[in-house]
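As structure tokens, the structure follows; a few thoughts come after it.
For subunit A:
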Amino acid sequence: MAQNMNELNNQNTVLSVRNVSMNFGGLRALSEVDLDVHPGEVVALIGPNGAGKTTFFNCITGIYTPTEGVVTAYPKTGKPRRINGMRTNLVCELGMARTFQNIRLFPSMTALENVMIGRHCRTKTGILGAVLRGSGTRREEQEVVDKSYEMLTKVGLEKLANEYSRNLPYGAQRRLEIARALATEPFLLLLDEPAAGMNPQETEELKQMVIRIREEFKVSVLLIEHDMKMVMSLSDRIYVMEYGRIISTGTPKEVSEDPQVIRAYLGEDDDA
Partner candidate 1 sequence: MKSKWIMTVLGVALAGMLAVGCGGEKKEETKAEAPKQEAPAAKKLVLGVAGAQSGDLASYGLPSVNAAKLVAKELNAKGGVNGMMVEVLPMDDQCKPELATNAATKLVSEKVSIVIGHICSGATKAALPIYKDAKVVVMSPSATSTELTQSGNYPNFFRTISYDLIQGNAAAGFATAELKVKKIAVIHDKGDYGKGFAESAKKAIEDGKVAKVVLFEGITPGGVDYSAVIQKIKAAGADCVLFGGYHPEASKIVTQMHKKGMKIAFVSDDGVKDDTFIKTAGPDAEGVYATGPQILADNEVFKKALADHQKEFGSEPGAFYSQAYAAAQALLNAVAKAGSTDYDKVVAALRSEYIETPVGKIKFDAKGDAEGVSFSVYQVKDGKYVLVK
Partner candidate 2 sequence: MVAANIIKHLKGALIASIWLAFLTLPIMVIRVDTVEKTVTWRWMHLAYMAVGSFVLAFIWNIFLERRDRGQAKKALETVERVSALSQFLSDPRFARPLMAFGFLVAAAFPWFFSMYQTNILVSALIYVVLGLGLNITVGLAGLLDLGYVAFYAVGAYTYALLNYHFHLGFWAVLPMGAVMGAFFGILLGFPVLRLRGDYLAIVTLGFGQIIRLVLENWSAFSFGPSGISNIDRPGLFGITYSVEQATTYMYYIMLALVVLTIFVTARLKDSRIGRAWLALREDEIACQAMGIDNTRAKLMAFALGATLASLMGVVFAAKTTFINPASFTFMESAMILAIVVLGGMGSVLGVILGAFMLMLLPEYLRAFSEYRMLIFGATMVLIMVFRPQGLVRAKRKVYKINTEAAG
């Protein structure tokens, strides 16, 4: 039944994952995962530690090549593309930008510069242009700075623009990663545990921020998160993963009532 619905919605999809499996040697980290993200949707992927969530992210962003299955992206303009095995930077250029579970900023660059890196694939100055610094280059450079600064404003870091990113507080680093991803003009934002290590108030702010970003940039969001309160109130749909399989999917309410999910989570997650 659910299968049919998804197929009908094809024109209305930004990401479709079909039957994706990932083996590391003999270990099956993902098996036959199906997942869809529709335009403007916030989809959450939850599951106990080690369930394969981050591996799934790595599979759809080109860091790993899935052993089996098809990952298709539907950019706002242009044709749908099969992206499994595609190089990471091309996936990003296509419009799928991610953050990392263990923050991966560029520590000895300033916050602003971190965001400017996100603009790289949307600009084109070459070596010669950079050396000669003609009017075109200068215009582009100014555009990069302005746009990046705008992104920083969106995540509330404009005051810290010229600080080295290694000196930013933890929460700010997480937000900076989101700003960096946004700067690549994605249609799909992949957030890997954005609220990890945040206190309830920060988490609430983050939630509001994600909602704002979705409205403003018209992006879809795929989110891995452990904070159930945030997941339940933010997501439109939830996928639950255990041992590399999707064991349940549906609206937050449906999922939270699924006996399989309750069994998987019982006593295992404090946030639940």
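Definition applied: contacts are C-beta pairs under 8 Å (C-beta built on N, C-alpha and C of every residue); 3 or more make two chains touch, one makes a residue touch a chain; residues count from 1.
Behind the choice of candidates: all candidates are chains of the complex that A comes from, given by their letters.
Everything quoted here is computed from the prediction, not taken from an experiment.
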Of 1 or 2, the one touching subunit A somewhere in this complex: 2
Residue numbers on subunit A that touch candidate 2, as the complex places them: 61, 63, 87-89, 92-93, 97-98, 100, 104-110, 112-113, 116-118, 120-123, 125-127, 129-131, 133, 137, 140-141, 144-146, 149-150, 153, 161-162, 164, 167, 180-181, 184
